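What you see is the complex with one protein chain gone and the rest in place.
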Amino acid sequence: MAIRSILILAVVAALLPIAVPWLGFVFTLAVGTGLAALGVAMLLRGGLISIGHALYFAVGAYTVAFLMRDAGIDDLLVLFAGATIITAVVGFLVGAFMVRYRAIFFAMLNLAISMVFFTLLSKLYYVTGGTDGLAVATPTVLGMQLSRGAFDVVMLNAALILMVAAALLIDRYLKSPLGEALGAIHTNEVRLEYLGVSARGVIWAAYTASAGLAGLGGAITAVAIGHVVPELSYWTVSGQLVLVAVLGGIGGVPGAFIGAFFLELVRTLAVGIAGEVWNAIIGISLLIVIFFLPEGLYGLIQRLERRRTNPK
Amino acid sequence: MTRLKIAATALLLAAGFGSAAAQTNKPAEIGFGIFTFTSGPAAAYGMPGRNAAELVIKQINASGGIGGVPVKPIYVDEGQGSAGVIAEFRRLASDSTNEVMIAALSSANCLALAPVAEQLQMPTFMWNCDTHQLFLKDRYKYVYRTNSSTVPEFIADVLYLLSVKPDFKKVAIIDPDYAFGRDAGVIFKETLKALKPDAEIVVELYPKLGSPSYNTEISRLVSAEPEVIFSNFWGADLENFVRQAAPRELFTRSTVILALGESALQHVGTVLPDGVIVGVIGDGYWLTPDARRKPQTKAFVESYRQSFNEYPVFPSFKMANTLYAVKAVYEKAIATNKGRWPTRDDLVAAAKDLKVDTLTGTLVLREDNDGLVDQIVGVTKKDPAYPFPVMGEMVRYPATMVTPPVGADPIAWIKDLKPAIMASVPKPGSYK
Partner (left out) sequence: MIANYLPLIVDGLADAALIFFVAVGLTLVFSVVRILNVAHGSFYAFGAYLSVVIGTILAGRGWPLLSLTTLVISPLLVALAFGPLIERTLLRWTYGRPEALQILVTFGLFLILEDLQKVVFGVQPYSQDLPMQLLGTSHIGGIVYLNYQLLLIVLALAVGVSLRVLLKKSRIGKLIIAVVADEELARTVGIDAPRVFMLAFSVGVFLAALGGALASPTIGVAPGLGAEIIVLAFAVAAIGGLGQIEGAALASILIGFTRVAAIYYAPEFQPVVPYLVMLLVLIVRPYGLFGSIGLRRI
């Protein structure tokens, strides 16, 4: 079910922009947001709400900018790999002490770190470009420098492939012992410890993975927009990631991506039609989902699917 | 058979010419993407720009448009953030009715948009974009600035300061924290170092752009007791700063330079004492001798006032002058093409070495696509005719005196300035 949903989403997202070209940009951004939201969703499984995950989103994005500017790395795949790994390492280091906290304190600490990062990015003008941010030139693909139009197409498809790969990977992970343990922490952590499983270890692994995902998401976003700004680490971005995760539904891996596509589409359409109220539209959608569709949009799809295959 | 063939070939050729002519016929309308701030603190600066655009385009269309084609403006709010602005630019550029972009206001946005414009080969005329970084390292074919950068403006500010107050020691700087503010700090310091080496910068503050409150910064400034304070605040930041600093006697205890001050005079000028050094970027002030002399400018000022209930500020002139410059580019291109509608490359060729009369002076486009305009600096002065202070004791600094030449690194050029130039610089009040 999950695999099928993701593949359908990927195929639709790959084909639609052929008819409507500017959708390609929107969908690429949606994949970036979706990957980060997936990271948040993983932690939500374990009952941990991170309202500071924009930190890793921004780390991934700025890593791409720094790699291009200071390390002279041009290749798209190397940039993605580099951003993911470096962000995962940051997540590993931060996670080392983060795993001691639960509930509201976990949330607040994540928020604090992301805001420290945001303010540092904004003030260190001569290193990070300050509030103006840094430009991200068009990377090369397999050694070739493509025109921007061709690059955008390659970028979209690369993002969609990564989306599918990440979805498969995390789906596997969640069904593995480590992943199941994550859900068990939410239900009853003490019982898990009695079973001999280190709760901290489980959380640490999940946290690192979620950081890496968010870093890759940030890297994709950075390349697609061609610019990185400190706002990528702002608390409202973290809030949006949680929103996307819950909107899409944390019951399954596709949820994060469905939520992300929904958000980006609404944002693009609303900004054109009703520029002043798109925040409210997202907010109302969130409330509707929370009140009436607690399992998110993906949960709705799953329910409809079950009703279709088992008509009573 | 042969006659049929000849007829067929003739028909085909005619069709070919016909379609070629159809292609080079005038479009039904031309779209101008116009980027400015219409929301948030920057709107105090951005809305006068938008207002001017509306007025000028209405007038242009009323007299038949450009080359007989009406102009359709599409306004983009820069308040949505760089990512949104870039996305909008790309979206507008993908529609072929949009031929020209008038973008942008914020330095951050124009630095981000310039490479995008070049990639998409979209002629883009930076109506405000003050940062000298724009053309510093990159050469563009499709990107122009129809105004000056702030380098000449800030140099002019220092020249004016030294003209009215040659003796001082302690200087403070407070600028917004982004490229525009940071660069201003550097330019101002280097110019001061070159022309008055014994001056000392006692405090430098860079609060976040759009900060609502400067009270702590003002306390800091006051406690440092500087004789001169330089600020390139603009928009609501400038208005907030003036409102919050005036009761704290900042403007009476120090000589303050508000580099973009003219734009706030009508809103907050009443709290300013006389003698505050204020500038415009370029030469766009509605009460300059040139503006008062030109009938077209007087008409513009009057219709602006009728439409918007206030007088146009210098951002309005920057926008208006840009639009007239673009119109001039089109007209030159159409004339060169003998009526055929210009392509993008035709526009680029026409923009080369362009020299236009603007509402307030002249604009010359250099070979690096940057604009040359004179710089005007003055001081606040109460005027019985208006409920707000006006700029008095004005100086019009010629563009060539204060603008680094093509290819020169501005900072290096500034370092070569000598205090002796003060002798040949126009005196305050000389612009009558």
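As written, the chains take the letters A and B, and residue 1 is the first residue of each chain.
Here is the rule we use: a residue touches a chain if its C-beta (ideal position, glycine included) is under 8 Å from a C-beta of that chain, and two chains touch if they have at least 3 such contacts.
In this text the structure is predicted, and so the values were computed from the model without any measurement.
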- Neighbouring shown chains of the undisplayed chain, as defined at the top: A, B
- Task: Quick one: say which of A:Leu7, A:Ile73, A:Val89 or A:Ile113 touches the chain that got left out.
- Result: A:Ile113
- Note on the structure: Given A:Val228, A:Val242, A:Ala260 or A:Leu297, the residue that touches the chain left out of view is A:Val242
- Message: Which candidate, B:Ile30, B:Met47, B:Ala87 or B:Ala184, sits in contact with the chain we can't see?
- Response: B:Met47
- Of A:Lys123, A:Arg148 or A:Arg200, the residue in touch with the unshown chain: A:Lys123
- Task: Quickly run down the residues of chain A that touch the omitted chain.
- Result: 44, 47, 49, 51, 97, 101, 103-105, 107-109, 111-113, 115-116, 119-120, 122-123, 235-236, 239, 242-243, 246, 276-280, 282-284, 286-287, 290-291
- Go through chain B and note every residue touching the omitted chain. 38-41, 43-44, 47, 79, 203-208, 210, 212-213, 215-217, 219-220, 222-223, 236-237, 239-240, 243-244, 247-249
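Note that in this section only the chains that are shown with their structure count from here on.
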- Query: Just how far, in Å, is the C-alpha centre of chain B from the one of chain A?
  - Reply: 39
- Quick one: in the complex, what on chain B touches chain A? 77, 80-84, 86-87, 90-91, 94, 107-108, 111-112, 115-116, 119-120, 177-179, 182, 206, 208-209
- Item | Sites on chain A touched by chain B in the complex | 21-22, 25, 122-123, 125, 129-133, 135, 137-138, 148, 225-227, 229, 231, 268, 271, 275
